[in-house]
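To keep things clear, I will list the structure first and then write my remarks on it.
Only one protein chain is missing; all other protein chains are in place.
Chain naming follows the written order as A, B and C, and within any one chain the residues start at number 1.
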Amino acid sequence: MVEMKSEPYTITFGIIGAGRIGKLHADNLLSHVKGAKLKTVTDPFLDEEWAASRNIPVTGKDHRIMLDDPEIDAILIGSPSPEHAAQMIECARAGKHIFCEKPIALDPDIIRNALAEVEKSGVKLQVGFNRRFDPNFAAVQEQIASGALGEPHIIRITSRDPAPPPAEYVASSGGLFMDMTIHDFDMARFLCGSEVTEVHAYGAVLVDPEIGKAGDIDTAVISLKFANGALGIIENSRKAVYGYDQRVEVFGAKGTAMADNNTPTSMVVLNESGTIRDKPLYFFLERYKIAFVAEMQAFVDAVRNDEPTKVSGKDGLVPVLIALAAQESLKTGKPIKVDSL
Amino acid sequence: MVEMKSEPYTITFGIIGAGRIGKLHADNLLSHVKGAKLKTVTDPFLDEEWAASRNIPVTGKDHRIMLDDPEIDAILIGSPSPEHAAQMIECARAGKHIFCEKPIALDPDIIRNALAEVEKSGVKLQVGFNRRFDPNFAAVQEQIASGALGEPHIIRITSRDPAPPPAEYVASSGGLFMDMTIHDFDMARFLCGSEVTEVHAYGAVLVDPEIGKAGDIDTAVISLKFANGALGIIENSRKAVYGYDQRVEVFGAKGTAMADNNTPTSMVVLNESGTIRDKPLYFFLERYKIAFVAEMQAFVDAVRNDEPTKVSGKDGLVPVLIALAAQESLKTGKPIKVDSL
Amino acid sequence: MVEMKSEPYTITFGIIGAGRIGKLHADNLLSHVKGAKLKTVTDPFLDEEWAASRNIPVTGKDHRIMLDDPEIDAILIGSPSPEHAAQMIECARAGKHIFCEKPIALDPDIIRNALAEVEKSGVKLQVGFNRRFDPNFAAVQEQIASGALGEPHIIRITSRDPAPPPAEYVASSGGLFMDMTIHDFDMARFLCGSEVTEVHAYGAVLVDPEIGKAGDIDTAVISLKFANGALGIIENSRKAVYGYDQRVEVFGAKGTAMADNNTPTSMVVLNESGTIRDKPLYFFLERYKIAFVAEMQAFVDAVRNDEPTKVSGKDGLVPVLIALAAQESLKTGKPIKVDSL
Partner (left out) sequence: MVEMKSEPYTITFGIIGAGRIGKLHADNLLSHVKGAKLKTVTDPFLDEEWAASRNIPVTGKDHRIMLDDPEIDAILIGSPSPEHAAQMIECARAGKHIFCEKPIALDPDIIRNALAEVEKSGVKLQVGFNRRFDPNFAAVQEQIASGALGEPHIIRITSRDPAPPPAEYVASSGGLFMDMTIHDFDMARFLCGSEVTEVHAYGAVLVDPEIGKAGDIDTAVISLKFANGALGIIENSRKAVYGYDQRVEVFGAKGTAMADNNTPTSMVVLNESGTIRDKPLYFFLERYKIAFVAEMQAFVDAVRNDEPTKVSGKDGLVPVLIALAAQESLKTGKPIKVDSL
């Protein structure tokens, strides 16, 4: 955890969008994150009861009330994805630091345009790739970043959801690579410390035929080449009956580092059936609970200490490009270079 | 987690004593515990800066300001141990529900006297044996309580601190059995679901000769007999160089259930030296973080739903009796029956 | 372990080639394998001292002495790989059952020709893909074969050697895919219960530039498509500094089954550095010790009970075809269909 420097000020937040993820961030800002306070929450369909229980000073339907509020230092964009880019531009122009949930947009040009505005304004931007702040994955990355494992040779990511989303969601989500694997593309870059240059993808519909009818896949294996020479593998499934399966491994010249799933308890039972432990934590709210706090703390610290954020605008763009390359590979049956896009 | 019944009211708390443990409970009441709010904190040496940062409505040096406050429903006693029993009586007489940190007192008669007042008043009392609420230990207990493991045959508790307390603390703490093992005596009763009837203790000074000079031991193995026929073992050390070692096992007719330590991450590194994982979490604040929240939630739920608390006044008394029996065994070299005290 | 049926006879063996692997099989036949005895061992450079110490009745330089010996029921071909196919034909024509070390040959036509002779003769043939008999991998395969995991969706194989072979070996070995990955191609088919239809390979030289100069790679990630719709991933390295890394996972509709490495001991040490266990067993002689016995027992049982062997001639051919497809993929940068070869 970043230590706070001398005399940093307290960052006053506004939150755009108080759905599940917006509420989670609000609660974290209210109690777990140091150096931050929450002033305003807006949502066209605001849960008034929730807002009252949290003593949030200002609430409303329209996020523009916080753009002109000089007390607001930073805005968290937790609205539906299609609104992210436009709101990011508004926030940047209003001089508010920005924490934006992923994805900024599905179209790289829209992202590039928004990032240009952010850059022009000089505000800080952090994108919500929360998994980088998971203690397990962060520890693995540190093994590589510190040189303890030597040069990375193979990056391996296992990423399986506990249950597929509804078919109607699949259609609007941008598909498996854009909706689910995008986190793994970010993780691959983060762990390897190098850019993905080429992608080859195999996909299949093995979980739910409705997903296939909606034009998407539910199972995939994706091979990666990195600029530093390392190779990578990601494998995805929309349905692991035993829960959320989130593991990574970085194999390097001096050893290998693996992060396993977390479980609710450490209990081991031995009986006539075998040796039995818990299943992994069910889904991302449980698994990444600490990561959600840590990413917000990191953002607050970056703003207070005027340092670069840990997940930059570029980090918000590049995984989208990799996802597009993976989609193209699936369509053409050929490996695709990422910079060809 | 206990579900809240219909229309329960919000419990307003006062806290006596805002040292490390009082502050921890305050933070939990402010953000993690549902159905509770914190109004008042008193401490003769109150950390004013901390209190201000938490927006605590009423603060003061003298705990009696909360006894007469009709808005206060429940009082958390987190003052130095010698004050617990007298404050408990004051709270009971004032009609306030009580959460009291352990130990109530080191003298069974003082405890019995305080408990009698609590009983007379009808207020609810929960004693701070937080480990019962550790997810690992609670899961093991549930295995026995549910019958899944059959009748318990052997209870085994490994309990080692990361570093010994200062010698001056040892002198005033009541000694290893009263200060440290008392948690394990509570755990033994909790896991076995039966009372300890007899104790045999071996002790040694292997960690720090100063502890021996202060008249105490720093290493112990304690054997137990339970009323239901089961046998038990506790082993303690004041110094495990690898961190806080807190493991239990219940072996029964149909299997065995073990709870292992928790670690900061799940990372596994394989290199030329071996296969390496994290050490256990360093000490009780880290290891029992969830347990501290869960015990307070359980207390709030018991008060709101008018149900018995999960750690009763008797649960506060009996481990003291077992500790006294262990002390007697160490002194005489003989097993001691608990009801002989 | 297969139980012997009533009145099976004892199989008398001859062994062609008493290098490291031939001696290992000889010792297993002498003491661990039931229903077998060893009569003859030939090797142009026979270790006479070893043969004497083992009380082997007949020894010689020329393997043809066992072809005409009516007491010999079965011949184990453990000679250098280039001799395998021709000796297999000789054994088949002599009516001897054959256990042949892998690979039969590097050229599919040579293999097909040898297999045709075996088929014509009616003798039994088992190919030395020993890993199928590793208890860990066999248990995983049984999970899929029994239906316990449902349909397989993703097959994942991690296969890393502890140290690269000498550069001169690399040149003659047929390369990484033919020499090392060939075991993984066999394992993929075995675990999935379905044929590989398409292969995509990425390769790199990250371990030893000399291997690159010899025209080979030392690091690879290979993606697979199977006839039953499943997807697969294999990743290889010639150098894992922590020892032989041999893990598999089969992820299916009803769960996942993983086999981890074996270690010399189960010891766990906790000290100030962390939680430390053994490294994996060093290399294949240690890791597959039990598998080498079990494959020979399975062969003896198949011969005695007149049942099909567990690793057929086809099982000796197909991995070579997959390896050729992988080589072609690496060369062309495109996925290659296996039946295009």
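What we mean here is this: a residue touches a chain if its C-beta (ideal position, glycine included) is under 8 Å from a C-beta of that chain, and two chains touch if they have at least 3 such contacts.
Keep in mind it's a predicted model, so treat the numbers as computed, not measured.
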Absent chain's touching partners (shown only) are A, B, C
Which residue, B:T256, B:Q297 or B:Q327, contacts the hidden chain when the whole complex is considered? B:T256
Looking at the whole complex, which of B:L46, B:L231, B:I276 or B:I290 touches the chain that is not displayed? B:L231
In the full complex, chain B touches the hidden chain through residues 151, 153-154, 156, 158, 160, 200, 202-204, 206-207, 219-221, 223, 225, 229-233, 235, 237, 239-242, 245, 251, 253-256, 333-335
Suppose we count only contacts with the excluded chain; which residues of chain C make the list? 27, 30-32, 135-136, 139-140, 143, 148-149, 254-262, 264-272
What is the set of chain A residues that contact the non-displayed chain in the whole complex? 240-243, 245, 263, 270-280
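By definition in this document, only the chains that are shown with their structure count from here on.
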Which chain would you call central, comparing Cα centres to the global Cα centre? A
Geometric centre distance via CA averages, chain C-chain B, whole Å: 57
Chain B residues touching 2+ other chains are 270-272
